[in-house]
Structure formats: structure tokens, C-alpha cells
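One protein chain omitted, others in place.
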Amino acid sequence: MGQDAFDEIMGTTGGPPPRAELAALGRWLSVTSDTELRRRQQSAEAAFRQLGITFAVYGDSDASERIIPFDIVPRVFLHDEWARLSEGLVQRVEAINAFLDDIYGERRILSEGVLPADLILSNPQFRPEIAGIRPPHGVWAHICGIDLVRTGPDDFFVLEDNARTPSGVSYMLENREAMLRLCPELFREFRVAAVDSYPDRLLEVMKSVAPHGVGAPTCVVLTPGHYNSAYYEHSFLADSMGIELVEAVDLVVDDDIVWMRTIAGRVKVDVIYRRVDDDFLDPLVFRPDSMLGVPGLIAAYAAGNVAIINAPGNGIADDKAIYSYMPDIVRFYSGGEAKLPNVETWRCREPEALKYVLDHLDEVVVKLVDGSGGYGMLVGPTASKAEIAAFRAALVAEPHRYIAQPTLALSTVPTMAERGLAPRHVDFRPFVLTGSKGVQVVPGGLTRVALREGSLVVNSSQGGGTKDSFVLMDDAAPMTQTIGGMTQSMGGGA
Amino acid sequence: MRLSIHHRTAYRFTAPQARLVQMLRLTPQNSHDQTVARWRIDVDCDALLREGRDGWGNAVTMLYAEGPLDGIEIAITGEVLTSHSDGVLHGVHETLPPPVFLRATPATAPDPAIAAWAAEMASGVPMLTALHRINAGVHARFAPDAGRPDPELTAGKAWLRESATARDAAQIFAVAARSIGAPARYVSGYRCLAREARATPHGWAEAHVDGLGWVGFDPDTGLSPEEEHVRVAVALDAVGAAPVAGSRLGEGDERLDVEVRVSEA
């Protein structure tokens, strides 16, 4: 299906020509030899390996040594495209925050019949344990990663909302570092918005949601530890924000206040960016059998003495079973139609939808509502007969656990493949920050690319790679890029 | 009735503990048929106590104690005025809609044997009648066991036994009620008995009936709770409503000693 897809740089055969702004990238690709591109790509990957930017795959014993493949050809968003995307993202994230505030508070959206109550109330992602607690400043989803796909010049769809602990932002930053170092000519050609302010912005957001009355809040990053697959990102973020990277054992709660244990004694903690799941936050509340977590943390949170980023209980907002209702949720809280549409979704819990899905299993993508990372997923057009049969049986047995979507012709971007540049399908995860002063979209994000020809699965655990994502600035905007702490001004000379 | 309650919980540790954090669900709240006249929590060591409320609406007390601690004793003394209610709850502050209580937990996982039995009990009768029949049925099925419950025992496993503690009977009731579509929850609290001191607080169940509200069922008696019951905390299962949830920092094991006396004042 690669032939039918929209290529973001080359355009579509027979379709409209690509935007003039992108011609320069096409030229760059044609004048830079494959050997040279490959050399730069290898150099970037060697640097990542040295830095230890690794991830672990479940069940893989030497997981900690693996890096996510990096592709040297950037993906480009034009200024006006980005402006439209940003509006849609802001609207969506505002709705997610309003939804969480409502669902753990008054539950107006249920009493007004917009969502079926049992969908929420019986969903394991709805956490009764924290019902009634309102986070400081009413912010729930401080960091959202909204996964988008594109099928045409103006056709963006939200594939998934990530409102718990979205990862991947370190790749956005490291990929840019690598591109600045290896392809400086591209930054003369294009006026690319800087992403390196992300840690500062995040720290600002963290400080902005500190409990009321805290002058200079102490912020920390909470990691499950160095065996976690995303540990590199945790330490990277803590280091670049200049704050402590703590584990549960470093924190104690006393008198409903959270403290960290340092060599100079206890230090009060006001804001925790946690990269651990709800289940492992506080054994007194979530998992009485667990020795992990910080006993008393939820009591401190309920007392309003600490901000937890993102808030516990957020899973209900990005649950796949809720996803199909997002247009209704956006409408309910924003009063307008969603600017970013969802991908059409069949809820297999509904008999008619189930019938359609069973009749079209070889065309659709079927997903487990409680699965993630590309596991528990059927891609109809590329699946074997046996896989389809297995999913058919599973769907009939437990239809409520599945949703299905049409197989989208995801856009492609030229990518360095075995035999030179070739189109490969991509998706995109922008990062949206919400603090007490509002919502902001970081101009960039993580482009994931399915490296296998024709593949639509971009997950790093399933053979996906990453690319830098350029957001082109308005001509009027000032342009700076910092490299390793030094600021390099780039005039319009190129 | 005016009920006087003494509830002593003592932990002894085999090795001294550096720190102790506990969440106590030991404070009853006022409702139409229950008025707390006097209530105290005393701890036998230097500890900080903080009042709060959990997601289920229960009053909780966080207890923070610095070690080294060889043990800790929590003593409750209180007086509660209760009145007759036919088991229907009135004036209880509810924080969550009833359907939340259709959820299962590991201890109250759906069980085919319990569900089949419950379906039989519920066949052809209105919901309230069905629940009363389940309550009486659980009571009749098991010999009473006044010992300390096994915290690992699930409702499904308890169903296969000949005797049941109040806790196990209440969890079986909850599983049965949920299987016929009635939201059900576990209640921890106290019950005044003619007998002397008991080794555990009491536990029973509540189920939600459309048009009527939450109704109490005590499978230990086969009847609805009456004036001699004092409600303290609710949750999906006994662990969730446990009087003490604790975490300690230190090696070794612990020995738990509980004494409960409830009498008419």
C-alpha cells in the first residue's frame, strides 16, 4: 500500500505537487549521496549508543544494549500546518483536563448522558481510590503525548491520547542535537523552531502547579529505577532540568508531607514528575500487596501538599475504550466540534459494529482496549489466515475488549532503507504541556517510522525507528538554535 | 441503643522498625441512624495523626511514627448512638455512584459456583427479595467461625468450606449480589454481642437496590444489620475497608493482637 500513500515530501503520484517550501528538502536529498547520508546516520547512532539512549523490549535479555534506529531524513511541518495542528491539540488537551476534573468530581458528563456510565464506572482505569481529590490548580494531564497520523496534505487524525506518562521526549531532543551536528546545512536552508527549551518549559510547568503558598518549590523526577526501559529518559530529563532523580525509597511521607532523604537530611518535596504507574505510587492505597511505592503519598496528595505529574487516575482519559467518545467529550467541554478528528472506530462491544468488524477482518486494524506498544493488535491486510482466525475467536469470546479501525494509508516520508532512500510510513507524537497558566504545544515532537517496507507498525518494540521533526517558523519569527549551551543566531542569509 | 466500643490493636515486631506509616479506617461517621457521641484514637508511642478522607468517602487517619519501634498499640474508645432502620441506609454521605460497586477485586473475583447458586436464589423474585434470600442462604450454608480470618482467602475459595468467618461470608455475599447485577460492597465496623471480647472487628455487606438505595445485609446473622451495628468503612472488599493498612520500614515479622469489646452503655 506504500504506493497509494501520501508522501509528505514527494507528494502523491497523480496528486497535487508537494508544497513549494519542501522543494529544498527534495533538492538536499538529491545532492547528498546515500553513502554520505548513511555515514551521518551511523555517526548519530554511534553517539546514541555512547550516551546510552537505550530501551528494553519485554522478554529480551540483552535489552539494555539496544537503541532505537535513527533516520537521518527529517520530517517537516510547514508553519500553517503546525498552527492548525496546535489549535486542535490545545483544544483536545483542554478537554482531557476538563474531563478528568469532571469525572473524579461532579461527573456531569455522566449525569447528562453524554457517555454511558458503566463505560467509566466499571473501567479499571477509573480509580475510585482518588475520587474527590482535586490536584493543585486543577491540572491533571500536565504532559500529554497525542499520537497523530496523516493521510493527506490536510488530513490529520488522532490515533491515541497519552495522558499518563508519555515517553519519547528525549528522542525529540537527542534527534535534534544529532541533526544540528550532522546536517547543519539544513538549518541554514530551513528556519526550524527550536525544541531545546523543552526542559525549561517543563520545569516552569512543574513549578506553576506547586501547592499554593510554596515560594521556591522543590521538584523531582520519580523513576522506577535503572532497570526500567525508559531509565535513560528519566535521568536525561532530571539532568536537563537540574533536579533530583529519585526512586520510591528516597521519599518518605511524614505528617502528610513528602520528603526526600538526602545526605544533609530531609528536604521537602513539592512537585513530583512520576514515571511510575499509579499501581506503584502508594501501597496503602493502590496495591496493598506491593512493597513498592511511597506509603502515604496519596494522603499527602489528598491533603494538597504535593503535586503529582501527571495526576493519578488519568488512565481513564486515554483508555482505548474511551477514545471513540473523544469527539463527544471535546464537544461537551469546549462547546465546539473537535478540530482534530478521531480515526473512525468500531466499538466491538456494540453488536452491529462487531458484525461489521467480523465481516471485514482482512481490511481493518483490531486493537485490544487494554493493550499497548503494538501488542495485542491485528493489522488485517498484512495478517496471516491463522492470525485472523485467532482474532476472530477472541473477538467473539470477548467483544468488549476490542475496538477496530480502518487501515489508514499513513503518510510516508523518504527514509534511508537497505537499498537507498524509500518511502516509509510515519506517525507523530507532539508533546503538549499544561500548567496553571494554560496549555502550550512544543514546536516539534517524535516522528516514528516503520522501517520495514509497507509496515504500518511504528512501535520501537516492533522494529520502528525515529526521525527528527522540523516545525518551520513564520518568517517574522526570530530564529535561534542552541548547540551545547551556546546560542547560534541564524540569519536569513541562506 | 447507646453502644460503648473498645478496640485495641497491638503490633509486636520481631525486629525494631525505623519508621511506620499506617492508614487507619477506624472512625465512624454520622448518619441518620448513627450518631458518634465520643470517639478517640490513642497510640502508645510518639506519632503524628492526620485526618483525611479516602475515595470511598471513609474517614481515614494517617499515622506516622518514627522508630526504633518494637511495636505499636492503637486503642479506640468511643460511644455511638444507633437507631432502628430496617437495614436501609439514610443520610450516609456517598461519594461514588452505585455502579462502581459492580467491580470485582482479587478477593471478590466472579465465581461460577457462587453465580449459579445466586441465580437460583434470584430466580423469579424481585431484587430485594433475592438479596434477602442470598443473605439468609449464606448464613444457613456455613457454620460460624469466630476465629481470625485468613487475609489470603478469596470468596471463591471460602465458598468451598464448611464454616465461614463474618468477613468471608460478607465477601461471598458481595460476589453473589454482583453476579445478579446488584452493586455490593463490604462494610467494616462493630457489632454488639452478648458474648465477651472478640478477636476481630465485624464485617458485613451492603447492596444497592434501585428505588430503595443501599441496604445492609449481615450474612453472619442472616438478617439486616440493626441497632447493634456500627458502620465504620466501606470498600469493594475486606482489604479495601481494613481498619489498618500499614507499611513499615525494617526487617522481621510482626505479630498482631486485636481485642474488640462492644457493649451497651
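Order as written gives the chain letters A and B; numbering starts at 1 within each chain.
Assume a residue touches a chain if its C-beta (ideal position, glycine included) is under 8 Å from a C-beta of that chain, and two chains touch if they have at least 3 such contacts.
FYI, contacts and distances are computed from a predicted model.
Considering only "Small RNA 2'-O-methyltransferase", "Glutamyl-tRNA(Gln) amidotransferase subunit A", "Alpha-E domain-containing protein" or "Peptide ABC transporter permease", the record for the omitted chain gives "Alpha-E domain-containing protein", by its UniProt protein name. Remark: the absent chain touches shown chains A in the intact complex.
Residue A:Asp250 is the one among A:Glu21, A:Asp102, A:Asp250 or A:Asp370 that touches the chain not shown. When the whole complex is considered, the residue among A:Arg261, A:Lys355 or A:Lys437 that touches the unshown chain is A:Arg261. Although one chain is not drawn, its touching partners on subunit A can still be listed: residues 50, 52, 225-226, 235, 239, 244-247, 249-250, 260-265.
The rule is simple: only the chains that are shown with their structure count from here on.
Chain geometry summary: the mean Cα position of subunit A and that of subunit B are 42 Å apart.
The part of subunit B that touches subunit A in the complex is made up of residues 19, 21-23, 48, 50, 52-57, 60, 62, 64, 66, 95-97, 99-100, 102-103, 239, 242, 245-247.
Residues 107, 110, 117-118, 121-122, 124, 126-133, 252-256, 283-285, 288, 295-296, 299, 302-303 of subunit A are the ones touching subunit B in the complex.
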